[in-house]
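A protein chain is absent from this complex, but the other protein chains hold their places.
Read from first to last, the chains carry the letters A, B and C; within each, the first residue is number 1.
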Amino acid sequence: MTGNSQNGNGIGHQRKKVLVAGATGAVGSLVAELVDKHPELELAGITARDTEDAKSPIGKKLFEIYPEHRVDCEFQKISDLDLSAIDAAVIAYPAGPAARLATELLDIGLKVVDSCGAFRFQSVETYEEWYGEQHDAPHLNSRAIYGLPELHREQLREADLVGNPGCYPTASVLALAPLAARNLIDDVVIDAKSGVSGAGKRGENAPPFIGTFDNMRPYGIPGHKHEPEIREQLRFLGYEGSLSFVPHLIPIDQGELVSCYVKPTRKVGPDELTTMYHDAYAAEPFVELSSELPTAREVQETNICRIHPLMDKAQERIIVFATIDNLWKGGASQAMQNLNLVLGLPEHSGIDSAVALSSGATMPLDRAPVSA
Amino acid sequence: MTGNSQNGNGIGHQRKKVLVAGATGAVGSLVAELVDKHPELELAGITARDTEDAKSPIGKKLFEIYPEHRVDCEFQKISDLDLSAIDAAVIAYPAGPAARLATELLDIGLKVVDSCGAFRFQSVETYEEWYGEQHDAPHLNSRAIYGLPELHREQLREADLVGNPGCYPTASVLALAPLAARNLIDDVVIDAKSGVSGAGKRGENAPPFIGTFDNMRPYGIPGHKHEPEIREQLRFLGYEGSLSFVPHLIPIDQGELVSCYVKPTRKVGPDELTTMYHDAYAAEPFVELSSELPTAREVQETNICRIHPLMDKAQERIIVFATIDNLWKGGASQAMQNLNLVLGLPEHSGIDSAVALSSGATMPLDRAPVSA
Amino acid sequence: MTGNSQNGNGIGHQRKKVLVAGATGAVGSLVAELVDKHPELELAGITARDTEDAKSPIGKKLFEIYPEHRVDCEFQKISDLDLSAIDAAVIAYPAGPAARLATELLDIGLKVVDSCGAFRFQSVETYEEWYGEQHDAPHLNSRAIYGLPELHREQLREADLVGNPGCYPTASVLALAPLAARNLIDDVVIDAKSGVSGAGKRGENAPPFIGTFDNMRPYGIPGHKHEPEIREQLRFLGYEGSLSFVPHLIPIDQGELVSCYVKPTRKVGPDELTTMYHDAYAAEPFVELSSELPTAREVQETNICRIHPLMDKAQERIIVFATIDNLWKGGASQAMQNLNLVLGLPEHSGIDSAVALSSGATMPLDRAPVSA
Partner (left out) sequence: MTGNSQNGNGIGHQRKKVLVAGATGAVGSLVAELVDKHPELELAGITARDTEDAKSPIGKKLFEIYPEHRVDCEFQKISDLDLSAIDAAVIAYPAGPAARLATELLDIGLKVVDSCGAFRFQSVETYEEWYGEQHDAPHLNSRAIYGLPELHREQLREADLVGNPGCYPTASVLALAPLAARNLIDDVVIDAKSGVSGAGKRGENAPPFIGTFDNMRPYGIPGHKHEPEIREQLRFLGYEGSLSFVPHLIPIDQGELVSCYVKPTRKVGPDELTTMYHDAYAAEPFVELSSELPTAREVQETNICRIHPLMDKAQERIIVFATIDNLWKGGASQAMQNLNLVLGLPEHSGIDSAVALSSGATMPLDRAPVSA
């Protein structure tokens, strides 16, 4: 609705209309901005869940709440929207309300990308065990596709319900997939480090400045909700062995780095390691191998996951680092990637600034001999 | 020489005189401040290595270079000092000059605590392989004791040459010692996170603000110099298996957290785990078990190492977190602890603010049931 | 009660007993630590205001809530304390409860240092206008002395009720006093910058990490409560002209810098400027002139205020920078300085690490030719 809408799209071309349900949080508000700037989408509405609250944003514009998201769209009650005119929705509600809204929207034919945890698991039981609450739409579970395009792209093209992945699983699974798919890993340790926006707490429970700044800590263990997600995707690739996952809170706003330690099941040489990762990701628009040890900042505000595998000095373990922006590839821009897939749009549409460089997707791999 | 020197120590009591050779770096300048405030020591002199340089601090006082170290002692050339009147020295020079100065000082009877890497290894070959340079005082190597009091206290009391440990080995070995000593560990992974002062680069190579702030990264691998130190101390405790050590740079000034992942060699229950750590450290003045997941800040500017062992949810791995201040327990205050030991002073003298709380060393353990 | 209490103080010497009422906040908890380490004081008790709350700290020890304050003293209800055995109290409650408790404690003969705003003003009306609430102990107001020792030392020695100053007034008034006392200032602008602990909000209203980190902003204007305090102290020194005071929030934990801009009422040369500040502060144990533009860190965790006056290039304005630690000289250690004064102890007792360097109070001034 901002500047981009002035770019004519020619006669006969119709932008798809997208609802963002729950644009008050970090991921939802960023999705709203990405939809708003998307050349082939129209932001048809943004909603908030708590409509009766004195602090309710209903009637306010997005930029009034988040000045950094320059989006001139007003929060509405979902009951005031004409849902029949809408093509797709990204839901960023908590699990219960999200599941109920997904049911409603699917019934009237919308495509849905859901960012809560409820549609990320093969079985409802896994969800209920790790999240400690009942699933509010168990009948939809088998219909949902896990929204990691690098693993499930073809199914996503046909899907009408996508469970957008957690940030840690996105980085961890992309880091290990090339090895897991070849049955080369054992004894997996994932030591994850995230900026504060990845720690997931909002409002009154949001981490305060004092105590977070100039500090660091492990958190959320044992039993972090992203662990079963990582386990399930690695199982899909063939790995069922041991896995320890430990997240740490780092005093930056956004950015995520996972350091994965695995025992190879057979001897793997540095060249073979390079080749495996090259082969796995050469055609992927949003995965790059880096020639240096990667840093969190170099993928900030992009949909890119940068990966760097290496062998430790004693050749005892393969170590794979992966870095993403937890709010982008680990959240909002991956939701957009999935939205593009379910709507039949080019996968990188609206997130092209993050597409691999012009000389082609293979280029980052060519310039990235894996260090050894 | 500051305020403390005004506290009379009674007739007949003579403060020991201490030289700090190399007080221009972060560790050396902090040692100088700790010596200066120490109730039983006198700061007999501070030196700098580059005496000809235009930027030489010779003739300046410590607080003029480091306003935060309020020490009124002037940098001198070592040749202008009467070394025969001095009892002990902490050397914070690079390895070559440090080794040569250690030789000279030991010859005239001083006790020496050295903070470079040259006196930390059982064999000169290990040093030369990992540091990539020749050892400048190989004849002293067998005389040096590794300055981790929790492992080598009795030998340190008799020593005249101490190799003060690296920061990562201090935290890592303290984290794993109770398990390693019982042959309970295998497949060790140490994922270490340090503030910028632990990254070890000085002057023109010091990490710049831009590129370090709001960022994080692994660094220094494969082949970080602290890895062989950790390996050797774990070997001393009986572990010779696989080990991967990966340090990461975190955008804080000082503070260090190591996350250690080990496979237990047999089933260990949570209570047994608690008891082992309790038994190991109940009498240690500077090691505490924490009842919560520890944070870097809570030991900032103390000589304390706080440790928290737990079992991961699937009982596959023991995870041990340890946190220290890399400049204190990982550097200057541990040097002071060693200085106290070699001089026959109470181990906590001059660093009492960091001693365990008054109700006794066992108290922190009592209040710290290990989470499971 | 910690290590220090083991230092015998000789026969016949009795430590004064001090209560810290309200040790749950940043200032109160630090006061408790300073009292606990003080060689001539005994921490007789710490209290918290909300004793019925589920989150009440009653029964917990200070270090259990603030691991960085290694104080082994338990929170009690004030009604469980034998107040008659106590010599003095520092109150760190909000204004209403503080005023009522001060009344009670003064009645039974304790000396009181109060850290809320209620006892900082000459008239009750000023307090009520700027704080927007009724004064709960107006009868005590004329008895209270403003606790800036550099201005009111002799009165403080005789006082039994001290209004401990706000952080911004401490730095601002010390910065301008030498000029104000000589009627040399006009058109005063004070642009103040503070770390987050100086912004004064606690609990659920404490600034969150996201939105504070990597950001800065003016706040609290027009009408910040510290403005009338600065005005009143400058009026005491003779200045009644215009004054603008604007605080800014800077993303650091603690530290405060005020940049004061004044029009001189007559021509003042650089040498005269230097001499005036030298004369004003040569005998002050906790004020230093710095030879360089000062930084916030160089006085961190000290009771020192560092000041640097200069003339702008066009000689149009005198600019005075002053930096303090808002939690120390701007809060807890200044309360301790006042406590020493009312109890007849040496002014620097228990905060000696922050006393000017050993060669005497004039030294920092000698080494600090004011730049011009």
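FYI, contacts are C-beta pairs under 8 Å (C-beta built on N, C-alpha and C of every residue); 3 or more make two chains touch, one makes a residue touch a chain.
From a predicted model like this one, the values you see are computed outputs, not experimental measurements.
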item	value
Contacting the left-out chain in the complete assembly, out of C:Glu40, C:Asp187 or C:Asp352	C:Asp187
Residue, one of B:Ser194, B:Thr212 or B:Ser259, that touches the chain absent here	B:Thr212
Absent-chain contact - pick from B:Thr24, B:Asn141, B:Asn164 or B:Ser197	B:Ser197
Sites on chain C contacted by the missing partner chain, in the whole complex	187, 189, 191, 193, 211, 214-219, 221-223, 227, 242-244, 246, 248, 250-253, 255, 257, 259, 261, 263, 293-297, 310-314, 316-317, 319, 321
Residues belonging to chain A that touch the chain removed from view	1-5, 37, 63-64, 67-68, 70-72, 214, 290, 295, 297-298, 300, 302, 348, 352-355, 357-359, 363, 367
Residues of chain B in contact with the chain not shown	26, 196-197, 204, 206-210, 212-214, 251-253
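Basically, only the chains that are shown with their structure count from here on.
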item	value
Most distant chain from chain B by Cα centroid	A
Interface residue overlap between copies chain A and chain C, same or different (over half shared)	same
Separation of mean Cα positions, chain B and chain A [Å, integer]	41
Chain B-chain C separation of Cα centroids, rounded to whole Å	35
Shared-contact residues (touching 2 or more other chains) in chain C	214
